[in-house]
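Only a single protein chain was left out; the remaining protein chains are all shown in position.
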């Protein structure tokens, strides 16, 4: 499990200093590092902590003096956060999913399992499903009829893949995610309360005759591009007629809800607990902070940033940064909020003005 | 798998025009439709797209001229969205759950499985549980002791049904939902920080002596009415003494959280990621938008609409439409928001007034 400083530096495309043959077996914070650890000290503020721990080697930033820090070896990381990707990847041994097909797995004879795929205990794979080469499927996963899993995919325990869903190559899905549930699409025989409320912006509050909801079935599936990651217990619903689509390279955190018919672009970053209602279109490289949401049928342009907990109720043009409930341009939101913070004191000023000008107290 | 235009129109109670014996095998958007598809063109704006695709038949709205659109057959849908319910239902073949009981299922000898029920691979059914006739239970579902599943229910993969939970007829539950977890109900031996904060509206911030939380166990169960749908990874907790109840015909989306002791009425529509805290009572036909929430012990009247992301902190009378955080009547919320949008500019006006009247700048 040991890696030399030289090897790690080479994997990072970074510079190795000092005893480049020194071997390390793990990463550690500077103050907790043992002699076999590579300490993460990419900021001058860690100098003291390094002396508290017993690291012999560390990753440092440009301009830091490894010898003065008492190190025997060091790796210079020009962009420390990016270096973490390479470092952690080099040292991650991955989940233990034994090679081959576990005898307890229940695999339909018509399913196709690619070469070198690993199928864990108690996995269920349905008729006509295909699992790509070198894909790893952890315990208790279900893959329904005619679903397709790409090469080198990693599907963690308890994930549910619905019928006809297509998962790209190198996709990673965390435990408990559900890809391909039915869309939440119901209709009443006559115009419903909520349709009336939307049409009149809330004016018509007259009670309606009681009606039941009828399901619009989801005949489409879900299409997940290559290099996508999907978080634990996230749910992505199938489309009504066309497929729900997640573009290549998009990363989705835990407990995200993506409604039916959504089309998410490439290289987006969707943080925890965000929700996209039905038929939302997201451009490429959209970043959404945790707990934010987008109302149904809206279009969000490329490179938009939606801050945490923002609630988007209208289309957003490419490149915008939006914030608030309802979400508006970030500087507009900040300006409104600053005014609101002043408002309680300004209310007193208005009272005084009213007295001075109208010779009477404000009566609202 | 083919259906004639005549058959489909009859299933919808709609009018068939032209070559009513023409067979179609699927639905498609007009521009993508092949010659075997029924195109969905319920708006005049789809006229051009129809010529791009190669549909021979389409569903159109009243007043559209099917012959001018180059179609051989057409179905007239007076309420297009409602027609989608019938169309998609007719063409949905449903999940592949083989008839009978899969040999890998672990079923307690005291459980009762109704006639023609289908039990998938690796399902676990506990002592005294009952599964209704023609119910379909997908792979990896667990049904705990003495739970009851109604006739014609469809329980998707990985759903967890707790002890003594009762599920009505024709209920559909999407993958990963948990029905009957323990309620989140904890109490400290002495009055806690949060009880003090509620009682004093935040005035008393004195630190408390450290205390631990003691669980109030959930002795009740969950009762789900007939024709209910429950979304993927939704959780519904059991009641403390009485049952948590979901009324007939209510539809619940993904990742919804319904706390212990809640009583949800009939034909409600609860969108994605909403949360009901403990002991909330919802009337009939309540509609809640995505990510909205209701605080504990509140009562929401019949036909209330709660807009997306609204946070309800007080009771809501029947028929109201509420919005915002905290949620208030929609027009009140809109009025407040409009005033807030103007506020940054109005602040300048107030400064000018203050200078003019008091001959001094505002000093806050």
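As written, the chains take the letters A and B, and residue 1 is the first residue of each chain.
The definition used in the following text is that a contact is a pair of C-beta atoms (placed from the backbone, for glycine too) under 8 Å apart; a residue touches a chain by one contact, two chains touch by 3 or more.
No experiment lies behind these values; they were computed from the predicted model shown.
Only one of the listed residues, A:187, A:232, A:262 or A:276, touches the absent chain: A:232. Touching the missing chain, out of B:53, B:126, B:249 or B:265, is residue B:126.
By the touch criterion stated above, the residues of chain A touching the omitted chain are 26-29, 32, 40, 79, 81-82, 84-86, 88-89, 91-92, 95-96, 102, 104, 120-122, 138-140, 156-158, 172, 174-176, 227, 229, 231-233, 249, 251, 253-255, 267, 269, 271-273, 284-285, 287, 289-291, 302-303, 305, 308-309, 318-321, 323-325, 329-331, 334, 337, 340-341, 343-344, 347, 350, 353-354, 357-358, 362, 364. Looking at chain B, the residues touching the absent chain are 106, 122, 124, 126-127, 140, 142, 144-145, 158, 160, 162-163, 176, 178, 181-182, 184-190, 192-194, 197, 201-203, 205-208, 210-219, 233, 235, 237, 240-242, 255, 257, 259, 273, 275, 277, 291, 293, 295, 311, 313, 325-326, 335-336, 338-340, 342-343, 345-346, 349-350, 352-353, 356-357.
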